[in-house]
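Below is a structure I'd like to ask you about.
The complex appears here without one of its protein chains, the remainder shown in place.
Take a look at subunit A:
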């Protein structure tokens, strides 16, 4: 009798959830082995089974109701394939479209941020040329100096912003793989100190302190550089007189890296929001920034199985601590 029904139908024994009988439509969809199969208990009024005929898999939605056959209670489940399939295909199609859109967005941002660097580089070079020429002609004065410096600073700020937007857009679209390799952090710090944090106008230096026996940590090199560059830049940016400090403390199982400064600090009320994109502390007036740096730092730290903590006191200074295990 059940074979006369076009939809797949199952008769289920309700206490154990065993499929006792299946009609032809159900066997066609789910295979002969469907009878005798135990369903995950407790099954609800509606449930889904995956049919796999070897070439493609589709889901069948079943809605069930209790019936009595020869004074015994059973569950009769009737499946709806056509509608469910169509719906699923639609959902899949939408998902795919969304994915394509996301990819387009990422490659657009990546392309523009790369292309923007060409004019930025030309502007920076032209400003340098103007400055050199004005000096050579003995025409430099405080006014020129100030405004030339302003153009130059803003060009580099714009460049940093591009970097951060690019990084964040890659994070958002899950475009970052974590490629862990053993990294010597002492070397990384030396490199950064030399490359980015030396020959500063204000003569300040990065102080480095190492405690314990250095060991390598497994992290993605590129991401690790971004984490440290960001934190050290912040330490310089939000303090004025004293040298920022990096301390590497090699414990038995883990390395704790702390980056600290004696700067303006972070007000207590801002700390819970500190790692949100575009959030900036309430006391940063006049200090440039996008509010993206720490969001990136936190994401990369966690992607590399590290932990980040911050302690800060307003007008006293800030300390960020990163913890990475050796294995």
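To be clear about the criterion, a contact is a pair of C-beta atoms (placed from the backbone, for glycine too) under 8 Å apart; a residue touches a chain by one contact, two chains touch by 3 or more; residues count from 1.
The rule is simple: contacts and distances are computed from a predicted model.
**Q** Can you tell which of "Iron complex outermembrane recepter protein", "Response regulator", "Chemotaxis protein CheA" or "CU044_5270 family protein" UniProt lists for the chain that's not drawn?
**A** Going by UniProt, the chain not displayed is called "Response regulator".
**Q** Thinking of the whole complex, not just what is shown, which of A:63, A:87, A:112 or A:132 touches the missing chain?
**A** A:132
**Q** Among A:62, A:197, A:225 or A:300, which residue is in touch with the absent chain?
**A** If we include the chain that is not displayed, A:225 is the one touching it.
**Q** Looking at the full complex, which residue from A:120, A:186, A:210 or A:256 touches the chain that isn't shown here?
**A** A:120
**Q** So which of A:35, A:106, A:159 or A:311 would be touching the chain we can't see?
**A** Hidden-chain contact among the options goes to A:159.
**Q** On subunit A, what residues meet the omitted chain?
**A** Here the touching residues of subunit A are 114, 117-126, 128-129, 132-133, 136, 152, 155-156, 159, 163, 199, 221-222, 225.
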